[in-house]
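Only one structure is covered here, and it is reproduced in the block below.
With one protein chain held back, the other chains of the complex are shown just where they sit.
Up next is subunit A:
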Amino acid sequence: MEKRVLKDENDRVDGIYKVTGKAKYFAEYELPGLTYGVLVTSTITKGKITSLDTKAAEKAPGVISVLSHLNKPSAPAYEQEGGPAMKIFYTDKVFYNGQPIAMVVANTFERATYAASLVKATYAKEDFNTDFEKAVSDAKAKKLQGQPDYKRGVEDAYKSAEVMIEAKYHLPIETHNPMELHGIIADWRPNNQVMVYAKTQGVKATQGTIANVFKIPIENIQVNSEFVGGGFGMALRTWSLEIATIMASKHVAKPVKLVITRMQMFTMVGNRPAAVQTIGLGANKDGKLTGITHSAFGETSVYENFTEGVVNMAKFMYQCDNVNTRYTVVPVDLGVPIWMRGPGEATGAFALESAIDEMAHALDMDPLEFRIKNDPEKDQQRNKPFSDKNIKEAYRIGSGKIGWSERKNKPGSLVNGQWKSGYGVSIGVFNANRGRASVKGILKADGTLVLQSATSDIGPGTGTGMTLIASKLLGIPNDKIKFELGDSSLPPAPSQGGSATLSTVGSAVNDVCVALKSTIAELAANSNMDATSNFIDVLKKNNLPSIEVTKQSQAGKEREDYSMYSFSIHFVKVKVHSLTGVVKVDKIVSVGDSGTIVSPKTARSQMVGGAVGGVGMALTEESIIDHRYGRYINNNFADYHVPVNADIPEIEVHFINKPDPYINPMGAKGMGEIALIGFSAAVANAVFNATGKRIRTLPITPDKILATS
């Protein structure tokens, strides 16, 4: 055991591993005979590869092979009718700039990198458009996909309301940019046995995709992903680059490691799609909402559709009889987007929660009071009660902590020299999911418990949460419990996404522990022991080295009876410099209303991380493309601005911490998304309160403050 300076039962179970470098990430595995892949990427945005000159690369020192659509091994799924539209790397078609078109495999990374620079492609170029805002304005003529329209009551009722506002909001592309670069180690072994070390949010999903693409039995594929250095959604699918690496391994009959570059992280592993949204709100003079219209355009790609829940929140978050929404996706010639933390809901919440603030201002009401006044009693969309909702209490806690009483309703009232201060609030909400998962528990006579499930931990602290659930139920100390994950051979669990892991896998852990407990009780009774006997004694008495239970767990009918959501309230205090336009966040208070808090430390970290991501979304993050070339301009960490320490003030996190009676045995709901959803609007609302400037285009950079009157 390591020596520990501080010990707290809520510590991350793998914290020591992470801070001492013992946690092993995919790229750190050394396989015998490992080779290194480096991608060659397209330098045009759309068209066809007409030739690929790989001769010089092949002759370069250390090069084993150059793989491309010209010599790749067969992937049967790509040959099928109705196979994936995205045959990237498998086809001569170019769908976006920076698309992988070839891979050099060499005996060192440096040699592969050099040789990749020698591969020369020629193309037949086609016209393209990467400008989403332009695509939206051109879109009217075209038939587009999206989600079904939603309508309750009178359409566009806001237009005839006593007080109405209508506003348009713009979000740029954001790029996930987890610290860990994406990639994979693939080892295609004899007899079609495939072993991979992946960066994935779902080992079972990765395993399934590989089986499907190559049409090999699922049992042949072993996926390992014990530690993941952040994902934020970008590792929720298997991308073309992973498939290419597996093909390369098959082709060279050696394990191949691919780690993409920071620049490549912008083009080929998804982004938060850009969006343009219009919100119309109507209210009567007393401040009751009478109409909500939320209409959104989201970015998608030409070769594959991507949709997300941008307009969900408008349907149920406020008491209102007349609501209609529309969501349409507009394709551009860029890589297909993917969910980014808080996904579409975070995009939608920026618009809706800004608009709510605009309406409160139009009514000359305190935006908090306006929200409370329109807080729904039940879910009007599904016509069901909420399983659990404590928003008013969350408002009360958060407003006290931020010092809301200091706020003035009239913008620009708090002035100190050139700095103007303001307060903002917003709400975040996300479906409290629960999926189906299996967990195996092995309780041993040496006093330890091993729990196993093929779930993931992209950082939230899955193992810690699960350990705490088990520890509480069985009375076993944390350090005697080991939760194993990130291995596709373990009992199945869904991918880590949609804030569902604790609810889903935690329920199975709960069920396993309950079953173990009753087995021990039974054994105790059978061997004439006291029902409360220690399990170690019971196992020993029965000459059992261990007992094992596997349970599958999933939601029941309760989901039909109740509407289940997690909520968060974000309070932000900012100051804005009148002359330079600089926005400084002075204080953050986030209140989580997500049922029981199973793991206080990691729950707090979730909320803190969400707030930091929210500051980025609100103030600094934007992936910039030169639409003349279709190429990213700021695809590096110097120019793509994620917030740094100096941007982040004191963050206070509070939880309601009351069990949701229906969601699952723990009464605990997910928090990963709500930590971020709505946050950017709280910042924008605070900026408005400080300055009277309503910024509807993110990020709120100093130039936008200066340009807005």
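Here are some notes:
What we mean here is this: contacts are C-beta pairs under 8 Å (C-beta built on N, C-alpha and C of every residue); 3 or more make two chains touch, one makes a residue touch a chain; residues count from 1.
Note that in this section contacts and distances are computed from a predicted model.
Missing chain, UniProt protein name, picked from "Inner-membrane translocator", "Xanthine dehydrogenase family protein subunit M", "Isoquinoline 1-oxidoreductase, beta subunit" or "ABC transporter permease": "Xanthine dehydrogenase family protein subunit M".
Among A:Asp8, A:Glu79 or A:Glu110, only A:Glu110 touches the chain left out of the display. Across A:His176, A:Arg631, A:Lys669 or A:Arg696, the residue that sits in touch with the chain not pictured is A:Arg631.
Contact between subunit A and the absent chain runs through residues 43, 110, 113-114, 117, 418, 577, 579-582, 584, 619-620, 624, 626, 628-629, 631, 633-634, 638-639, 641, 643-647, 701-703, 706-707.
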